[in-house]
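Missing here: one protein chain of the complex. Every other protein chain is in place.
Each chain gets a letter, A and B, in the order it is written, and its residues are counted from 1.
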Amino acid sequence: MIQIRRLFASSALFGALTLTACAPAPSENAANDELNLYTARHYASDDAVYAAFTEATGIEVNVVEASGDLLIERIRADGARSPADVIITVDAGRLHRAAEAGLFQPVGDLGGALGSVPANLRHPDGLWFGFSTRARVMVYAPDRIDAAQISTYEDLADEALRGRICVRSSNNVYNISLLAALIERVGAEAAEAWAAGVVANLARPPQGGDTDQIRAVAAGECDVALVNHYYLGRLANTGAEADLAVFEAVDLVFPNQNAGGAHVNISGAGLAAGAPNREAAEAFLAFLLSETGQRAFPELTNEYPALDIAYHNPALEGFGTFEGDPLNVSALGERAAEAQRIFDRVGWP
Amino acid sequence: MTGLRTLQIEQVEIGYAPGRPAVAGVSLEFGCGSITALLGPSGSGKSTLLRAIAGLERVQAGEIRFAGELWSAPDAHRAPEERRCGVVFQDYALFPHLTALDNVAFGLSGPGRKSDAMAKLEAVELGARARAYPHELSGGEQQRVALARALTPEPDVMLLDEPFSGLDRRLRGALREASANALREAGAATLIVTHDAEEAMALADTIALMAEGRIIQTGDAQSLYLNPASEAAARLLGEVERFDATVTDGQAQTPFGEVGAPGLSEGAECAVLIRPEGVQITDGADGALAHVLERRITSGGAVLTLSLESGERVRATTPITAAHGAGDSVRLRLDTRFATVVAV
Partner (left out) sequence: MTLRPNANALAALAALAIAAPLLAVVALAVFGAWTDYLAHLAETRLTDYLANTAIVALCACATAGIVGAVSAWLVARYAFPGRAQLEWLLALPLAMPAYAAAYAWFDLTQAAGPLGFLPTVRGPVGAGFIFGLTLYPYVYLLMRETFAGQSSDAYDAARTLGAGPARAFTRIALPMARPALAAGLGLVLMETMADFGAVVHLGAPTLSVALVRAWAGEGSSPDAARLAVLLVTITFLILFIERAQRRRARQHAASGRVKPPRRVRLGGGAALAALAICAIPILAGLVIPMARLGWLALDAPVARGLGEAAINALSLAVITALIAAAFGIVAAYALRSRRPLGVAAARLAGLGYAVPGAVAALGVLIVFGQLQSGLDALWTSAFGQSFPFLLTAGAATLVFAYLSRFAAAAIGPSESALSRVTPSLEGAARSLGAGPRRVITQVHWPILSSGALLAGLLVFVEVLKELPATMILRPFNFDTLAVIAHNYASDERLGEAALPALLIAIFCLPAMVFVARRITRQERRAERQLATELG
């Protein structure tokens, strides 16, 4: 009995059950010493960023994390009562959708920091901005395929690659955003022809995650895979020998280096429309763009920082620098539905 | 009776808990075409023995054979489905998810199974109920389906576990007769387990009496009724009065006469067992004096409870027309044909 009581006493739930239901939500009785963050990022290392922010400013960060779609629905359900201050998603498409739903207000210039974010990585009216980027790259087996054969995404539709490509399902938002970017660049018809070409070249039906595609290349199931760059970076850094062997068996290509740039998507943040702790929220957004905040992404999650800053990550440095697609990422959201329909039509599961 | 088509049970022992066997060294034989009743109180091990014959329990010692073939032994066990044993369970164990017809057809195989089963159902006058589920049948109908189901595969051995206990009295008599006819017609070696002496006597050619895991006497109804081997055996078949006595001059004394005690040594303690029919009211003056304490009417006559001069009580059966009343004094004499002397 005593143990049970202790369990309850120490449980956040007990408080939540007895208090949350009958006490104001945290935001409503608070001064600007805390901040409510709704995030679709689920990296444990993000805790380090929040901790650093709290240490620097004394502002506590309350976090709810869930998929971007559900976050949007929760904020909508709460309406004007929503305690959300900052909304973060891992895809420009979701930011676009949240902006359409009127969940953001302009962030201001964040003490000049916003202006240093490349223009294509933020909303034209400053409703949101990207703070880290991820590139959709090709990983290939150098002993079986020549890098010159796969220098562009368009090459993946080439008949020479029949039965040699691994890629995950088209449910994956990065496949959708890649196709969305292609639609912007070459038009819907050409993009559909490209997707059909890739499907014809698949070595196996889409399955597994990006890491599984890299492993399949290393294992010889296919010769080239389309993945996000950080999965390869991570394989180098897990410390497991098998992972390191996979990392060493493959090479990476940033596609379209002289033909429009590699496709990039962002993790982005915006200021919630009804933010009850606006000042704290702006401080947090500015912190994401500070040197401390920016370094966290390459060093903890193998993402690229949105700003041009120095960092230490041998795996990322080993990939070299690359030219990213200058397309404004908000277009990725506008084209997402169209991209998905193309996938449906060409039978990319 | 060691004929070809005989079920032989030899020194069988069955136990669930060590040191407390449910069946302790039972031997029994019964042949095809005959009906044997295994009569005993509940808990005497008779159902366990029946399950062992069917192959549903293993034996710890002894053997069960049919027609010379070994069915059960401690290190050999023929599966129930290979024994050709029909069983009617106490609660009939009809398959609740199958119709009456499908229940009966279960034991058959081949293309004609449904029509064969239908014929069997019609034979027990249940053709019209073929498509009914067990819970839609009356108790008597369920019993007939269960019997038809067990008989349909034409088993060598038929085992019935309290087959009429769930039925009302009136129905029981009619069903009992019909069942006995069907069983005799089938010609299987039949064993009926029951705790109802009347049932055993009405149905069986041979009755085996069972108590505390052992068979205490075997014989036909008449010899068991009149010559029980022990008080326990006597009580299994009906009411009995017991008087303790000592053998004197080869005779045992009772308050109303003496009974021959063959085979008992002079001076031995013994018990005289007297069926109620053996205590008769006499008009003569030589009988023992007794007072009527109570008179009760039964279907078999009037039963008097009497008090002897010694203070002992005894019961006597009289014709229902004989008008004795409580408080009357009567004289009693003993019909020794209804008395047996057993050692104690």
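Here, a residue touches a chain if its C-beta (ideal position, glycine included) is under 8 Å from a C-beta of that chain, and two chains touch if they have at least 3 such contacts.
Because the structure is predicted, anything quoted here is derived from the model rather than measured.
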item	value
Omitted-chain contact residue, chosen from A:Asp33, A:Asp47 or A:Asp125	A:Asp47
Residue among A:Ser67, A:Ser116 or A:Gln257 that touches the chain left out of view	A:Ser67
From B:Gln90, B:Gln251 or B:Thr305, residue that would touch the chain that is not displayed	B:Gln90
Residue ranges of subunit A at the interface with the undisplayed chain	7-8, 10-14, 16-17, 20-26, 28, 36, 42-44, 47, 62-67, 69-71, 73-74, 76-79, 81, 83, 97, 169, 171, 173, 176, 204-212, 215-216, 218-221, 231, 234, 238-240, 243, 246, 336-337, 339-341, 344-345, 347, 349
Residues of subunit B in contact with the chain not shown	16-17, 22, 42-45, 48, 51, 54-56, 79-81, 83, 85-87, 89-98, 106-107, 109, 133-135, 137, 139, 142, 149-150, 153, 166, 212
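As a working rule, only the chains that are shown with their structure count from here on.
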item	value
Distance between the centres, which are taken as Cα means, of subunit B and subunit A, whole angstrom	85
